[in-house]
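This report concerns only the one structure given below.
Here the complex is missing one protein chain, while the rest keep their positions.
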Amino acid sequence: METVFSVLIGFFFAAAVYLMLSKHSVRILLGIAIFGNGVNLLLFTAGRLTREVPPIIPAGMDTLPATAANPLPQALILTAIVISFSFFAFLLVLTYRGYQELGTDNTDEMRFAEPKDEPLPPLGY
Amino acid sequence: MNTVILRTVAPPITALMLVFSVFVLLRGHNEPGGGFIGGLIAASALAIYGIAHGVAAVRLAIRFHPMAIAGFGLLLATLSGFVSIFAGVPFMTGLWIYPSLFGVEVPLATVISFDIGVYFVVVGAIAGIALTLEGREED
Amino acid sequence: MADQTALTLLCLFLPVLAALLAPMAIGRFGAAGSWLLALAPAFSFVHFLTLLPQIADGAAITGGYAWVPSLNLSFSWFLDGLSLTFALLITGIGTLIVLYSGGYMKGHPQQGRFLCFILLFMGAMLGLVVSDSFLMLFVYWELTSITSFLLIGFDHEREAARRAALQALVVTGLGGLSLLAGLIFLWNMTGVTQLSLLVNVDDMLRESPFYLTALLLLLGGAFTKSAQFPFHFWLPNAMEAPTPVSAYLHSATMVKAGVYLLMRLNPVMGETPAWEILLPFFGGVTLIAGTVLAIRQTDLKLMLAYTTMASLGLLVMLTGFGAPHAVEAAALYLVAHSLFKGALFMVAGLIDHECGSRDVAQLGGLRKAMPITFGAALAAALSMGGLPLFFGFLAKEEIYYALAHGDLRSILFLVVAVGGNALMFAVAFAVALKPFLGPKVETPKHAHEGPFLMWFGPALLAALGLFAGIFSAVAHRFVSTPMASAVAGQPTVVDISTVPHIGMPLLLSIVTIVLGLLVYLQIDRARALAVRLLEAIGSGPDRGFDHAVAGLVRLSVAVTRIVQPGRLEIYLTVSFILLALTLLVPPIVYGELPDMPSWPSDVLFHEWAFVILALLGLFAVLRASDRLTAIVSLGIQGFAVAVIFLLFGAADLSFTQFMVETLSVVILALVMTRLRLSPTDHRPLGQLLFDAAIAIACGIGFTLFLLKATQGPFNDYLTQFFNTYSKVVAHGANVVNVIIVDFRGTDTLGEISVVLITGLAVLALIRVKAKPRADAVPAAVEEGAKS
Partner (left out) sequence: MAAPTTAPIDLSAAYLMAPTALADWLVIAPIGLMILLGAVLMMVRHRLHLHGWIAIPGLAALVLLDGMLLWRVVHHGPFTMTAGRWLPPFGISFTADLFGALMAFVAAVVALAAGIYALRDIDASGRRYGFFPFLMLLMAGVTGAFLTGDIFNLYVWFEVLLISSFGLLILGSEREQVDGALKYAILNLLGTTLFLIAVGYLYAIFGTLNMADIARQAGDYHGTAPLMTLTALFVLAFAMKAAAFPVNFWLPASYHTPRIVVSALFGGLLTKVGVYALMRVMVMLFPLQREDLSLVIAVSAALSMVLGALGALAQSDLRRMAGFAVIAGIGNVMAGVAIGGPTGVSGAILYALHSIVTMTALYLLIGEAARVGGSWSLQTLGGIYRKAPWVAASAFVIFFATAGLPPFSGLWPKIVLLKAALDIGAWWLSASILFSAFILTLALGRVFLLAFWRPQPAGAAVTVTTGTVERSAPLVGLVAIIVFFGLFPELPVRLSQEAAIGLADPTAYIQSVFPTGGAE
């Protein structure tokens, strides 16, 4: 089971990295979203996998049966999902603003903070 | 999207979703659910209402600025963590009391108020983002 | 003793205290404030004077306080003949310089600041020569560089002054770093942190394999500070500073710090082949270069500056020469030089101040107008020229005595010394006599005798040079002998007197004087010769400095353009290449790839279906050429992940993932309507393959690592704990939720903070519109916190 997930995660990361290597900020953004999903799956797999039984203690029992899924990675992923969603939202709006302010989504043309061919600093004293 | 149908069905759907979100929030401790999901559902509800009836209507309806609601949620959650200082136990220790209300024993706990805090933060912040983005359409 | 310790400490800090008061004192009393300020160094001078008898009897005075015990570093001083002589020169000449500055800078709006810097420097220099611990020495060493930077650049509105200041800072700063490294080497080699304790480990030091490294590093410090060739160029440029600075820092005290260091180290690091080759060689070259350069000049200060450089070369040469009496000669010459050179600089400043020029070609016949100045100049020049009765004569005799041995090396350096001294003689007379003798030349300002504050100092110093020569026994008893003993590292007696003895040294002295007179009489021809010689050599290191600085700046610009190219694509490419290396190199290097997994036969059909759906979603995102496809495809992979979570027992997760994906798609749609997704991802084939290779390498790396990590045993005691106590103690059946709000509630607290801030940040992004840009000027916010 972990094997399938490991390979699947490899595909997620490969796709995410490929998208993030793009020049276009929108594609980078898509890459980041996929990257986040890859990380979540990775955390999920890290806690080992079990099928179907959610970690909810059935009525009448005091503890969780051993067959249930590992709740800790789920809790960690919940935290991570919300965080990565927040960042995704922020970046999305930032990209949008970037497009508005800078007039481009091509990162090669975003040279306002670090302009091309700046003059040399003064060489005198 | 601003169709008549949406305008008509939006209020009942929003109301339903809000009630459902509270339900999800409260049952979260024992069943799937909780503050996050509840908050997300409620925020979606407000977003739908916003799409149907305009951002101004939502802002009017919720009275407080969404970010103020989120701030309140964070305040509530943090204070829930600090209540335990009075019990002489560490930060965020869950404290439970069972006051009797009209003969029914009602469990109240700092973990529940914490989860409610989470709910408010998510509602406020996500609705705030959605409304801000929707607001742009009207510029 | 305790009282003496406290008193010495006070005396070490008195100049600094006075420095802090200087602006106030000058502001309150004007130039007369310098009398007040001079009390501080004068007090210290008297205190050190009272220590003389003890030192003369061969004692060494130590004292100190804990400073940084954790680094085994104390604020401790060590006063022997060498340190005390320096301390006396620093405070004594310092007192005169403060007074002199009172006259020289009178009425200057920044006079207070100037005196502050001078006194700060004095405190630093005083600390330098009394320091016992290595690091304290270094701290004071750098302080002298820093204060020197401020003083050279004092006249900061002129570019030449700024350039000279930077040059001094760079050269001596570089030397300081070299010194620091050398001192730490010493510390590492010997385990000792105090100079006074080095004596106990001397052979260990000389036999250490790091001896040469340490020596070269220390010489780097000493040679830059003492302006040895080829680091000499900053010193003449430092003449941009007001003349009191030149007289004090750049002749009498600071430039001798390097010589001081070498003298201090002589007992423990000297007498090795490296020492006895490097020091005399560089010293000799500096001596010759300095005198030739001095002859060429017509500016009084520059002539003096180059002879200072020459004298420093002579001192370094003597310190490292290794013959008996060389050390005594160095000690004598050092004191003599401080006296006559300090006086001559002050004279030069006085002439400049009163006549408005310091070019010898424009000066002449001042003896009537400035008789006292003339007297002082003459006395100082005679000492510098090494004529009998003057202290300089004793020094010169001792030098020749030390060098006259007959072997080839001695003869070589003897020739160098005689030649150098003869030229210095000529320059001394050119400086001291030319402006005063001959017909009166009209000067920019009407020449007259300077104020008392200004002639008092040089006159006193010049007179001291005479008295020390006449009463040489006293001088030797209290100064020369203790100092020479300290430098030699063993008791030594200096007994040369001003009565000439018939012998080789006297003969050499006469040769020197005759040669010097000849050059002086033919000074214009000599100058022309020097100019031609220097032209033949070509440009010196001074010009090189400009090229070096500009070159460094250009180099740094070029390097920075490469390492910070300003393109996000490159930034990300580098980051991901590093990521791939991080993931792939260790398993390969350690040969621990995961076990080859078997075909997963236990995966059910519907599970495969959603895995494949996720992959299809990914593929579609990669291929997406319009907004709608991209959004939908992103949604597909997201929802597939949500279902996968559900299939593997993560209900809460699945719910949240569904909600989040939905919201993502919604806001993506809201924003994307305004954004253009370029139809194709314009990557040339090579780029595409390159990027794909990186991406695939990262993917494989993650897969391999996860396989390896999950193939190991898993310790699930955390989970067991949660499962056990979730209901009975934390009162919740949904373990995930209990973890979120209780077991690991603090994570959630941080997380909702993130959500909250995101909301506000998005609001700020959308709502705040950039103001029309006036300029890059930071507009101040005058409006307070209203509205």
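For clarity, chains are labelled A, B and C in written order, and residue numbers in each chain start from 1.
Convention: a residue touches a chain if its C-beta (ideal position, glycine included) is under 8 Å from a C-beta of that chain, and two chains touch if they have at least 3 such contacts.
Since this is a predicted model, take the numbers as computed values, not measurements.
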item: Contact list for the unshown chain, restricted to visible chains; value: A, B, C
item: Chain not shown: contacting residue from C:12, C:26, C:165 or C:316; value: C:165
item: Residue among C:332, C:422, C:736 or C:754 that touches the chain left out of view; value: C:754
item: Which residue of C:29, C:187 or C:467 touches the chain not shown here; value: C:187
item: Missing-partner contacts on subunit C, residue numbers; value: 66-71, 135, 138-139, 142-143, 145-146, 149-150, 153, 156-157, 159, 162, 165-166, 169-170, 173-174, 176-178, 180-181, 184-185, 187-188, 549, 552-553, 555-557, 559-560, 563-564, 566, 568, 570-572, 574-575, 578-579, 582-583, 585-587, 589-592, 702, 705-706, 708-710, 712, 714-718, 721-722, 724-725, 727-729, 731-733, 742-747, 749-751, 753-754, 756-758, 760-761, 763-765, 767-770, 773, 775-783, 785-787
item: Footprint left on subunit A by the chain that the document does not show; value: 20, 25, 28, 32, 35-36, 39, 42-43, 45-47, 62, 72-73, 76, 79-80, 83-84, 86-87, 90-91, 94-95, 97-98, 101-102, 107, 110-114, 118-122, 124-125
item: Missing-chain contacts mapped onto subunit B; value: 29-30, 65, 67-68, 70-75, 78-79, 81-82, 84-85, 88-94, 96, 98, 105, 107, 109, 112
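Methods note: only the chains that are shown with their structure count from here on.
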item: Arrangement of touching chains [line / ring / star / complete / other]; value: complete
item: Chain whose Cα centroid lies at the greatest distance from that of subunit B; value: C
item: Subunit A and subunit C, separation of their C-alpha mean positions in angstrom; value: 47
item: Distance from subunit B to subunit A - Cα centre to Cα centre, in angstrom; value: 26
item: Sequence positions of subunit C contacting 2 or more other chains; value: 651-652, 656, 660, 663, 667, 671, 733-734, 736, 740, 748, 755, 758, 762, 766
item: For subunit B, residues that touch 2 or more chains besides their own; value: 30-32, 36, 122, 125, 129, 133
item: Of subunit B, residues touching subunit C in the complex; value: 28-37, 40-41, 43-44, 47, 66-67, 70-71, 73-74, 77-78, 81, 91-92, 94, 96, 107, 109, 111, 114-115, 117-118, 121-122, 124-126, 128-130, 132-137
item: In the complex, subunit A residues that touch subunit B; value: 54, 56, 78, 82, 86, 89, 93
item: Subunit C residues within the subunit B interface of the complex; value: 651-652, 655-656, 659-660, 662-663, 666-667, 670-671, 730-734, 736-738, 740-742, 745-746, 748-749, 752-753, 755-756, 758-760, 762-763, 766-767
